[in-house]
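Of the protein chains in this complex, one is absent; all others appear in place.
Going by the order they are written in, the chains are A and B; count residues from 1 in each one.
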Amino acid sequence: MLEADNLECVRGERRLFAGLGFRLEAGELLYLQGKNGSGKTSLLRMLIGLLPPETGEIRWKGQSIKSDEFRGDLCYLGHLNAIKEELTPLENLLAAARMADEKLSEDDALDALEQVGLAGREDLACKYLSQGQKRRVALARLVKEKRPLWILDEPFVALDVAAVDWLAGIISGHLQRGGLAVMTTHQLVEIPAGTVRELRLS
Amino acid sequence: MFKIISAVISRDLKLAMRRQADIVSALFFFIIVVSLFPLGVGPEPDLLRKLAPGVLWVAALLATMLSLPRLFADDHRDGTLEQLALAPHPLGLVVTGKVIAHWLVSGLPLALIAPVLGIQFDLSTDALVVLTFAILIGTPALSGIGAIGAALTLGLRGGGVLLSLLVLPLYIPVLIFGAGAVDATVTGLGGEGHLSLLAALTFASLGFAPWATAAALKIALE
Partner (left out) sequence: MKDRFNLYRFASPATFYPLAGALTPFFFAVAAVFGLAGLWLGMLVAPTDFQQGEGYRIIFIHVPASWMSMFIYLIMAGWAAIGLAFNTRLSGMMAQALAPTGALMAFLSLWTGALWGKPMWGAWWVWDARLTSELILLFLYIGYMALTAAIDDARRADKAGALLLLVGVVNIPIIYFSVQWWNTLHQGSSVNLSKSSMATTMLWGMLLMAMCFWMYSIAVAFMRVRTIMLERERNTEWVKTLLAGDEK
């Protein structure tokens, strides 16, 4: 479903990688590995369509990813949380969903926040939350996420052991439903379901 | 389409309401700059009447410039802008929403306070009405054109100064027709012609600027 062909990435004056290609089918997870600066994040930004590759092409369901349709199938979680400090976790989730034209009821949002362990803090402005809690607000988006392609940049950073297990469960649930996921990570986490592929950038 | 725009507006307004200091300080900047001019040029009413349109408009341009650098910077820093760019609708719609929200918190207050400041310059009632109206219909163009500059300078060193350098020359038509409307009223020529040209500028820039801004944001996000 997700295909990349002969990708080349040049940042500034350095060529990070060239001739890179892979194929990912429903229910598969792709782990991107590599040292700092090897181009993991650049590759992710290519896959979500924000960074045009120097050469090569990326296709989703056989179509180029430049279409609006692709973005409707994509859920991206960057290393930045994309939450507003001034808003409460609940407001953050609802505002993000409305701006992305997704349906998310208040009950669903509250349920998601409860699952990430933020029950009781829904109405506290995010600036009063700890780093790990802010990350959980960002991850709460994934709980009700139905879009088939997840691209996650370092999703396990700043999470405690229990939260890592919880997130691994969420991702494997997504794969079992026939979803696809691409993610970068430093710590290898066992994902209990789906086919796991690895891609090492050097 | 309107759902997206209104979602962006309501979020930005909510954020602005929790950071009221920003709105208030731009407004006070406007008030102070305008109030300093009589101290610089002397209190003769004839001179002040002559200067008023230009002074008020230039101060309005500068006050708008103050809040522009933050238009996209916060969303860029915390990653929200990426999410907005990945939404399954054109980024131009999101920008339209942000421009409207920016006008509501920066342009609209200027228009509301302008008649009070006009009194300091001994403007007649007619001139005050035209002044308010001109600022009301001219400032959306400032927000729209300014958004292009804000997107082009996103994340750059010394972005604020650079932004003024890029945007202020493009503001010249708005300044000319905006101040011209008040001037024409003061001299008894009638400002309708100016006002309709000003409205045309606003419509043109609100139609064109969000798409140029969206293109600039995509360049900045690469």
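Some observations on this one:
Methods note: a residue touches a chain if its C-beta (ideal position, glycine included) is under 8 Å from a C-beta of that chain, and two chains touch if they have at least 3 such contacts.
Since we're looking at a predicted model, the values are computed, not measured.
Among the residues B:67, B:83, B:139 or B:153, only B:153 touches the chain that is left out of the figure. When the full complex is taken into account, the listed residue touching the unshown chain is B:222, out of B:44, B:192 or B:222. Interface residues of subunit B facing the missing partner chain: 148, 152-153, 156-159, 162, 165-166, 168-170, 172-173, 176-177, 180, 183-184, 201, 208, 212, 215-216, 219-220, 222.
Everything below uses one rule, namely that only the chains that are shown with their structure count from here on.
Chain centres here are Cα averages; for subunit A and subunit B they lie 37 Å apart.
Of all residues in subunit B, those touching subunit A in their complex are 3-4, 7-8, 10-11, 14-15, 18-19, 74, 77-80, 82-90, 94, 218, 221-222. By the touch rule above, subunit A contacts subunit B in their complex via residues 45, 48-52, 68-69, 71-72, 74, 76, 78-87, 91, 95-96, 98-101, 125.
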